[in-house]
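Down below is the structure, laid out as structure tokens.
A protein chain is absent from this complex, but the other protein chains hold their places.
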Amino acid sequence: MARALALAFLLVIGSASLLANLLAPATYAEQFRELPNAPPSSRHWLGTDDLGRDRFSRLLYGTRVSLLLAPVAALSSTILAALIGGVAGYLGGRIETAAMWITDLFLSLPWLFLLVAVRALLPLNVSPQVSVIITFGMLGVLGWAGAARVVCATSRSARDSDFILLARASGVKPARLFARHIVPNLTPALFAQFWISIPVFILAEANLGVLGLGVAEPLPSWGSLLRELENYSAIGSQPWLFVPLLLLVAVVSCFQLVLPKAELPA
Amino acid sequence: MHRRFHAVFPDAETKGAHVLKRLSRHLVKLVATGLLGGLLGATLVRFAPGFDVDVRELDPRLSSQSVKELRQQRRADDNLAYFYGRYILNLVHGDLGFSHSLNQPARKLFAQRLPVTLREIGIGLLFGWLLGLGLATSVVVLRTWPMDLLASGVSATLLSIPAAVLALTFVFLRAPAGLAIALIVMPKIFSYSRNLLRRSYSLAHVLTARSKGLSEVRVFLWHVVPTSGPQLLALLGISVSLAFSATIPVEALCDLPGIGQLAWQAALGRDLIVLVNVTVLITLMTIAANTTSDLLGHSLARGG
Partner (left out) sequence: MNREQLMSETLLSISLSAEYAKKSVLRNITFHIERGEILGLVGQSGCGKSTLALAILRLLHLKGGRAVGIIQLNGLDLMSLSERQMRSIRGKEIGLVLQSPLSSLNPVLRIGTQLVEAWDAHRSGSRQECRNALLESLANVSLPAEEEFLRRYPAQLSVGQAQRVLIAMGVLHRPTLLIADEPTSALDVITQAEVLGLFRNLSKQMGVAILYITHDLLSVSTIADRIAVMHKGEIVECREPQAIFTDPQHAYTRNLIAALPSVPGLLPTRERTYHIPVKSHAAGRS
């Protein structure tokens, strides 16, 4: 019941952000110079920021960036995990040991250190569109390690299972074995990892954004919208500044609710 | 006396040698990882866009002679072997590069800032574990559903808040940054150990223990904890990594002169070698923590 509600909520928010072009009263960069820092009104539902930009529009566009690109990055990292973990677990032996060693190394690197270091290696002063590609591309390429362990273990147990033994005894070739028999067994684990990665990437992008290493201005994302919270003196008198945070927390919680059995990869 | 020692610990000598062998193997792995990681990072730096532009050249205070030397240095760096060689030589001498953003050698900065970070992580891990494990234990042992609901709700909410925002909250409240790390680390410790303890409680030997009429405390300490021990220790290693990760937003936003802030400023200022070296050093520390917990876990599981 709670899961159905959570899923419904995610769908509503997702669709609203997809239709940002239609639903937003203004573009994310349009500045209403005569109304900086305005409180909420019928025209600007969440007021305007210090450059006079409509906050509600920026929230819609920001949601579109964060909520829709995180799953894309999650898909990419899951595919990488499937390839690395799945093949390693299936082949076993030295290959599996080496792959898991690399994965463990990757996992030992504190997540944000890795992201910050890789981000810094790429040019910092780039256009907003490129910064979006860099941010989510990084997550997609670097986020596979956690999932890879789980996928490798699943692949290994599938390989050792009786029905694979049966297939082998019937003379099925290894590649076909992998594609037709192992991969379908990995799908539940892969789907779970995909779903777990989405909130992780949303939070990572938010952290990078607040640190100034995420999506570049004027393109909004949840991370950059949260930067407004750094203004401590203002948040007391302007509680509507919390709306992006509340939305983020609600969305991430919904993702966690829909898949409640998630545990840390050990 | 010696005989008695051997009666109590019959395989002490072989066990000791075993542990030493294991330890030395891990140490070799650590050094190799550090070196490889450093080389890999240095490679990435070498091929990073913007490497051939040295911002120092733009400094008007430098004489034309110094600028010429800088340019010569960079041309020498074009030779990969020379670049690697210089990098390793620097490492051996303990030269971690120069931070332009903070205008000091990285080694000095690292030495200054490490104690700050370690203290903050220490507080964070201590309170995070106390709170997380304590809550998990109460929830599993007491088995009252209101408490379970409340604890799970708080944990899930905290997990949904970005670390940076939690850091901001602590700046706003003017509370110690170590506690921010505790709150970041706590929910993961809570949910993992709660699931672990629940699973351990449902094991057959715990039922046997209960059927013998043992007290709850004894069942918990002697039958549930030992079987959860190794995995909890593995979690300890992971929590160290999580705590280090959290230092970047926490120190950056709370303005703490620690390693996390150093990494952040090196990133913004593109002091890439410094950033790479700091990352490698932190990784080595995390690996060391993981290895220690692994070794402890193994000796526990063996019934030592």
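We just call them A and B in the order they show up, numbering each chain from 1.
Definition applied: contacts are C-beta pairs under 8 Å (C-beta built on N, C-alpha and C of every residue); 3 or more make two chains touch, one makes a residue touch a chain.
Every value quoted in this text rests on a predicted model; they were computed, and no experiment measured them.
Visitor: What shown chains does the left-out chain touch?
Guide: Answer for the hidden chain's contacts among shown chains: B.
Visitor: With respect to the chain omitted from the figure, which of B:160, B:227, B:261 or B:290 is a touching residue?
Guide: B:227
Visitor: Among B:71, B:108 or B:218, exactly one should touch the missing chain; which is it?
Guide: With B:71, B:108 or B:218 as choices, the missing chain is touched by B:218.
Visitor: For subunit B, which residues reach the chain that was dropped from this view?
Guide: Touch with the absent chain occurs at residues 143, 201-205, 207-215, 218, 222-223, 226-227, 300-301, 303.
Please note the rule applied: only the chains that are shown with their structure count from here on.
Visitor: Could you tell me the distance, in whole angstrom, between the mean C-alpha positions of subunit A and subunit B?
Guide: The mean C-alpha positions of subunit A and subunit B differ by 23 Å.
Visitor: Hey, which residues of subunit B end up touching subunit A in the complex?
Guide: Residues 33, 37, 41, 44-45, 48-50, 156-157, 159-165, 168, 171-172, 188, 191-192, 195, 231, 234-235, 238, 241-242, 244-246, 248-249, 252-253, 263-264, 266-268, 270, 272, 275-276, 278-279, 282-283, 286-287, 290 of subunit B touch subunit A in their complex.
Visitor: Which of the residues in subunit A end up touching subunit B in this complex?
Guide: Those in contact with subunit B are residues 105, 107-114, 116-124, 199, 203, 206-207, 210-213, 223, 226, 229-230, 232, 235, 245, 248-249, 252-253, 256-257, 263-264, 266.
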